[in-house]
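Single-structure report; data block below.
One protein chain omitted, others in place.
Showing chain A:
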Amino acid sequence: MLRTREKLFCYGVAALFIAFLLAPILWMLSSSFKGPLGIFAKPPVLVGDVTLENYRQVLSDKTFLRSFLNSILVSAGTVLASMLLALPAAYGLSRLRSVAKAGLLSWVLLVRAAPGMIFVIPYFVAFNQIGLMDTRTGLIVINTVFTAPLAIWILIAFFDAIPLEIEEAAVVDGATRWQTFLRVSLPMAAPGIVSAAILVFIFSWNEFLFALTLTQVEAKTAAVAILNYMAYQGTEWGKIAAAGIIILLPVAVFAVAIRKYFIQTAAGGVKG
């Protein structure tokens, strides 16, 4: 049991940190409902002239809506590509007993640890030449560079958890290895696959550097397009706040949905 003073200390630390964590987010939330008067009020006000005008304007802005659609399509495409690459490889690595295994795993981690800029430069040159510049396909390809290794690393743990005896039974019944994988192992790893997919989706949704450098207009994603509101004629904070809330909402919901697995999977190799 905690002594009273220690309990107070713990509550104090928790309250302070929660205030630090939430204050800026709540300020953006409240700003998203402010009109121009409230945004620039001096001294500032917590609740200004309450209005839905910012959301109405952002949601009727065709450029922003297109970028939002791009974010959805690129993230979905990245999930698909990453899973197609990662599922068989993770299964194979999980079952593999060979000295090559440590080598392949090291390589997966090293690729994940490489800075994004090192990929941007050659992809920028190559995409300009093969016409993948400013396309959703191009963005999916370079996102996959990062997300496929991440997905492999996460999924291995989930395949490791499937007892070999169950697969053994399928093999005895005459199934090939691929049939066993598709009919037995995949369904059993379903929770892991869903959380890995959601994590890849979040990564792709949040990705900034690649979208900034490899798209201009057509394929620009929401995380970059929101900067359009920081234009030369001055920053439109009301719209930025509303757009920011709109962009962070889907990933926040996803994160809460997989919170049980989130720490385990997002850590991706970071375990004690």
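What we mean here is this: a contact is a pair of C-beta atoms (placed from the backbone, for glycine too) under 8 Å apart; a residue touches a chain by one contact, two chains touch by 3 or more; residues count from 1.
Operating definition for what follows: contacts and distances are computed from a predicted model.
Trainee: Which name from "Carbohydrate ABC transporter membrane protein 1, CUT1 family", "RNA polymerase sigma70", "Glutamyl-tRNA(Gln) amidotransferase subunit A" or "Putative ABC transport system ATP-binding protein" does UniProt give the chain that's left off?
Mentor: Looking only at the record, the undisplayed chain corresponds to "Carbohydrate ABC transporter membrane protein 1, CUT1 family".
Trainee: Looking at A:57, A:137 or A:206, which residue reaches the missing chain?
Mentor: Spelled out, the listed residue whose C-beta touches the missing chain is A:206.
Trainee: Would you mind spotting which of A:46, A:69 or A:190 touches the chain that isn't drawn?
Mentor: A:46
Trainee: Residues of chain A in contact with the chain that isn't shown?
Mentor: Within chain A, the residues touching the omitted chain are 1-3, 6-7, 9-11, 13-14, 17-18, 20-28, 31, 39-46, 85-86, 88-89, 91-98, 101-102, 104-106, 108-111, 113-126, 141-142, 144-145, 148-149, 152, 156-157, 160, 164, 167-168, 171, 176-178, 180-181, 202, 205-206, 208-209, 212-213, 223-224, 226-227, 230, 237, 240-241, 244, 247-248, 251-252, 254-256, 259, 262-264, 266-267, 269-272.
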